[in-house]
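In this view, the complex is presented without one of its protein chains, the others remaining in place.
The block that comes next holds chain A.
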Amino acid sequence: MFLKVELPWNVMIPAESMDAKGLMLKRTILIQLLEAFASKRATKELGYYLTVTSLDKIGEGKIREHTGEVMFPVVFSGMTFKIFKGEILEGVVHKVLKHGVFMRCGPVENVYLSHMKMPDYKYLPGENPIFMNEKMSRIQVDTLVRFVVIGTKWMEVEKEFQALASLEGDYLGPISEE
């Protein structure tokens, strides 16, 4: 799910940039914020940090004595993406293996759908391997699939989420593109 969040942040402006005043300073603060935000990538609590939507408040700058940098406490609104256990989502298959498929959903690269969670689908090997059921419904690379999230995992070092999916449930499975 995409989320809009309001967050406090401390923006560090190097001493050299402090000659600018007024709007130029605000622009400098915004650019620093955008860079810091982009490098944050993701947290366990809020998910993937996608973009800043507005800079809502800029507090008074405080000089950091040792470095000469100025720290501005700001409040901004931003957008994140987090995957929740129990949530029903749609994704795109990007890899098909014997034991299951990997799907991409938003910024999450690896949502794993095990063959054990694809009721009635059988693996058909080949140059373009697919999973197919008796009704000839296919799951292969680039198939759009609606699934339920049965588990999520936050990886602190890589700053990534992984998720486990399932098609066990009504109205889940491959969907056609509108």
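In the analysis below, a contact is a pair of C-beta atoms (placed from the backbone, for glycine too) under 8 Å apart; a residue touches a chain by one contact, two chains touch by 3 or more; residues count from 1.
We adopt the following convention: contacts and distances are computed from a predicted model.
**Q** Unshown chain, UniProt name, "V-type proton ATPase subunit", "Large ribosomal subunit protein mL43", "Trafficking protein particle complex subunit like" or "RNA polymerase Rpb4/RPC9 core domain-containing protein"?
**A** "RNA polymerase Rpb4/RPC9 core domain-containing protein"
**Q** Taking the full complex into account, find the residue in A:81, A:102 or A:123 that is in contact with the omitted chain.
**A** Per the contact definition at the top, the residue touching the missing chain is A:81.
**Q** Going by the touch rule given at the top, which residues of chain A touch the chain that is not shown?
**A** 1-6, 27, 30-31, 34-35, 38-39, 41-42, 45-46, 48-51, 53, 79, 81, 84-90, 92, 104-107, 109, 144, 146, 148, 150, 169-172, 177-178
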